[in-house]
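In what follows, a structure is listed as structure tokens, so that the remarks can point back to it.
The complex appears here without one of its protein chains, the remainder shown in place.
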Amino acid sequence: MIIILKNGATEEQVAHVVERIEAMGLQAHLSKGTYRTVIGVIGDEEKIRSAPLMAIPGVEEAVPVLPAFKLASREAHPQSTIVEVGSGKTITKIGGGHFGMIAGPCAIESAERLDEIAGSIKASGANILRGGAYKPRTSPYAFQGLGEEGLKILRDVGRKHGLPTVTEAIDPRHVELIAEYTDMIQLGARNMQNFVLLTEVGKTGKPVLMKRGMAATVKDLLMSAEYVIASGSMQVVLCERGIKGIDNACRNMLDIAAVAQVQLMSHLPIIVDPSHATGRPEIIPSCALAAAASGADGIHIEVHNCPEDAMSDGPQALLPEQYATLAAQIRKVAAVVGKTF
Amino acid sequence: MIIILKNGATEEQVAHVVERIEAMGLQAHLSKGTYRTVIGVIGDEEKIRSAPLMAIPGVEEAVPVLPAFKLASREAHPQSTIVEVGSGKTITKIGGGHFGMIAGPCAIESAERLDEIAGSIKASGANILRGGAYKPRTSPYAFQGLGEEGLKILRDVGRKHGLPTVTEAIDPRHVELIAEYTDMIQLGARNMQNFVLLTEVGKTGKPVLMKRGMAATVKDLLMSAEYVIASGSMQVVLCERGIKGIDNACRNMLDIAAVAQVQLMSHLPIIVDPSHATGRPEIIPSCALAAAASGADGIHIEVHNCPEDAMSDGPQALLPEQYATLAAQIRKVAAVVGKTF
Amino acid sequence: MIIILKNGATEEQVAHVVERIEAMGLQAHLSKGTYRTVIGVIGDEEKIRSAPLMAIPGVEEAVPVLPAFKLASREAHPQSTIVEVGSGKTITKIGGGHFGMIAGPCAIESAERLDEIAGSIKASGANILRGGAYKPRTSPYAFQGLGEEGLKILRDVGRKHGLPTVTEAIDPRHVELIAEYTDMIQLGARNMQNFVLLTEVGKTGKPVLMKRGMAATVKDLLMSAEYVIASGSMQVVLCERGIKGIDNACRNMLDIAAVAQVQLMSHLPIIVDPSHATGRPEIIPSCALAAAASGADGIHIEVHNCPEDAMSDGPQALLPEQYATLAAQIRKVAAVVGKTF
Partner (left out) sequence: MIIILKNGATEEQVAHVVERIEAMGLQAHLSKGTYRTVIGVIGDEEKIRSAPLMAIPGVEEAVPVLPAFKLASREAHPQSTIVEVGSGKTITKIGGGHFGMIAGPCAIESAERLDEIAGSIKASGANILRGGAYKPRTSPYAFQGLGEEGLKILRDVGRKHGLPTVTEAIDPRHVELIAEYTDMIQLGARNMQNFVLLTEVGKTGKPVLMKRGMAATVKDLLMSAEYVIASGSMQVVLCERGIKGIDNACRNMLDIAAVAQVQLMSHLPIIVDPSHATGRPEIIPSCALAAAASGADGIHIEVHNCPEDAMSDGPQALLPEQYATLAAQIRKVAAVVGKTF
């Protein structure tokens, strides 16, 4: 931690800051410049990180020198984590050169429909099946998901097609139930800072798909991953899915630079979801290919066989045949940047 | 709902859109322009709102003409709602000319400290006491609150000073407990779209303080209020507390225009929290006075008697004496725009 | 300047950084922490500010400790600047407790119309008349202004009503001409970083009204003011007029916290333009009053006597009678925070 004092900070103020640092068992190293005094704090930064340093009179700024996410940081774990989703013969690996192709409908609507979609995406190369049983809808009047019935359908369809499954948890009281039925648990963008839910999901020890919140910085995303890891699951796959931006032509703004940032700062895999990032099928392919070339560890795409009938997010779904074409291109591009299939 | 078709939409596509509209029990009214065909949908817009219209081939845009938040809208309830917090002799009204002065520390740390702070803010004119017992911290290693012990302290200190109380709920499993101890339940910014929590809090029928999410539009905020109302509590006070912006000089960007927008679109009261909006004590007074002049129905400010010792958010807290000065000015400004005290 | 080195920076890298600092005639002060080495640079920060420090191998971050805007900073000039607009008997002061009430139409359309508007706003308390003769329109097919003919009308109408005038410059080749006709020159939001224009306008020595760019931070705004001051005019009034945000319900997002920020960092006056910030007449009054209470040094409002006929920005103009009501309220609120009229 580096503490920059205000221009005109008094001797007493400087002494008081030093005193507080030493009271935390740390050392203060003063550097008096022409205009400012700067204090370098020597010792375990964790001890001082959550202290309200900026509230001490005379302090202008406190600049941390270590990331606040220890377990998620690459500094602590230089080796890239490979997350394994599923078990037995239906394991899909993500990270460390392995590429995840997650696809499926927004919501699970019926066994027949999911079966048909799963068959087609499997044939196109998808290796994880997604589908929502509990839906976080912005309107209380919209379809909220099939619940446990949906979980059963997802499990059965996944097994039939040899696809590991992922579904979203939105209520801490349902996490155990979801963990019984599915191979990977999704934490949605709106719940990225629902720390109660993060903790419950982490406790299951299951692989987690954590989506970036719409107002979250990349560092915020990594802090939320830290919660999950600290609760018990190191198997976290991060997902860039667009954040709020100043141009609302798309539903969100895909922050493609987040891929490289995460890979520099963390050992966790990062995938991209162009479906939620854009909300526009005509733009999804371009963004999906961009993500593959950026070095992302996977792509998450919503697919539906009759979008105009879909009970949730129909307008952003690709048709199975569109997905087939795109998936083939994604593999070609990902191969150029070193992914294996 | 107005449906704008793409340039070059075929007769078949137009017919198909009309068919789907009529299948929902609505009427379609065609208007063929020089370049585009436009379809006006006549009938109950609710029936069509969540239909995936944009997924129908040939559709370019679907423009709703009614707000999606019915219960929260001023169209449905022209009279401003007055929310009553507390009971018996310690009732504070917010809305319809009544001004809420919510103050207190970020977290409840001890009975002694809260008692001292409560005494001072009451003397300065505060009429609701805030304090967190469950804290949604971005780091898993930071202080997470005193839990039920904190709730007891808050209730007792509130009673002693004749101040109704508000505290945040972050876990649906704690909502009932919180409802027993406190007069108003806060839904925090990070949980504004935690629909599970919104529903649980709404069910208590208690007054609710709903903070705007950091990526939420004003319409998103009103949709979340709709959830709470639909679940059982009409007593919702909205709170503008800054959203993410392109200048990070302050913690968030206070969207002062949200006050007038809410008052045009909704009957619910709206207050402003300059503490979280700016995170900088030297800027809070200017923004608090701005909020009072804007016509807001109240101000929410964090106050601590020793910020450099605070267990949460110390750097943004005002000292009790700073709050006293500011509260006096707020009342003067609010009086100019017609508030009564 | 404080230079933070990367974790694992080598001895050679540290030595090379020190060497470069000393080559610029500055001293380096090393502080080795547990995880990072930090170098405090002692001496005139100006010498090092534009050096590409981040390009030196091993450097993680370079944190300046002094603002880059010297002439505009309050550190250099603690006394608030009072800008005087006009001459002789028609001088309007802005800053240091003096409040500017700038009003008028977006574009100058005819002598009759401007005369009528000027008469009404003068009666309502406006003390500077605005009107555009050269309009920066986003469409090449929209009305571009009357040019010199408009300047003449503005000058004559201003004189008749005893109102100093302000008009926008958009072309460096017209600056001299504009300076002959008007009392204050406006630099528009789209030209805030048109450094060629800033320099030409600064050279005239005239009072300048500098609007904040839509993507500019407060510091960017002060850097642009630095350009004008360095070119020859210290008489700069800054204007917050909304920036791009994530909610597009209003034309822009009014950053009310910018007022306090500017007043802390700079000696220059800062006014607020709620017309461009919101673009919605029904929201302008709330935001104008907020600005007055925030401590702003003035308010800029567009007024038109027949908005539906206006040749530019009609939809955001207030009617003269709406301005009259608002101006009276603005004065009351501004008086509470110490302004004199």
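Residue numbering begins at 1 within each chain, and the chains themselves are lettered A, B and C in the order written.
Heads up, the rule we're going with is that a contact is a pair of C-beta atoms (placed from the backbone, for glycine too) under 8 Å apart; a residue touches a chain by one contact, two chains touch by 3 or more.
This one's a predicted model, so the numbers in the text were calculated from it and none came from an experiment.
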Open item on the list: For the chain left out of this view, which of C:63, C:111 or C:230 touches it?
Closed with: C:230
Task: Hidden partner chain, touching residue among A:82, A:283 or A:306 - done: A:283
Task: Chain not shown, touching residues in subunit B - done: 2, 4, 7, 29, 31-36, 38, 40-45, 61, 63, 65-66, 75, 215, 244-246, 248
Open item on the list: For review purposes, identify every residue of subunit A that touches the missing chain, sorted by number.
Closed with: 215-219, 243-250, 253-261, 263-264, 277-278, 282-283, 285-287, 289-295, 329, 332-333, 336-337
- [ ] Could you list which residues of subunit C touch the chain missing from the display?
- [x] 20, 46, 49-50, 52-57, 68, 136-143, 170-173, 190-191, 193-197, 199, 213-215, 220, 223-224, 226-227, 230-231, 243-244, 246, 307-310, 313-315, 317
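Everything below uses one rule, namely that only the chains that are shown with their structure count from here on.
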Task: Most distant chain from subunit B by Cα centroid - done: C
Task: Rigid-body rotation angle, subunit B and subunit A, from Cα fit (steps of 5°) - done: 180
Open item on the list: Nearest whole angstrom, what separates the Cα centre of subunit A from the Cα centre of subunit B?
Closed with: 26
Task: Centre distance in Å when subunit A and subunit C are each reduced to the mean of their C-alpha atoms - done: 39
Open item on the list: If I count partner chains per residue in subunit B, which residues reach a count of at least 2?
Closed with: 215, 243-244, 246
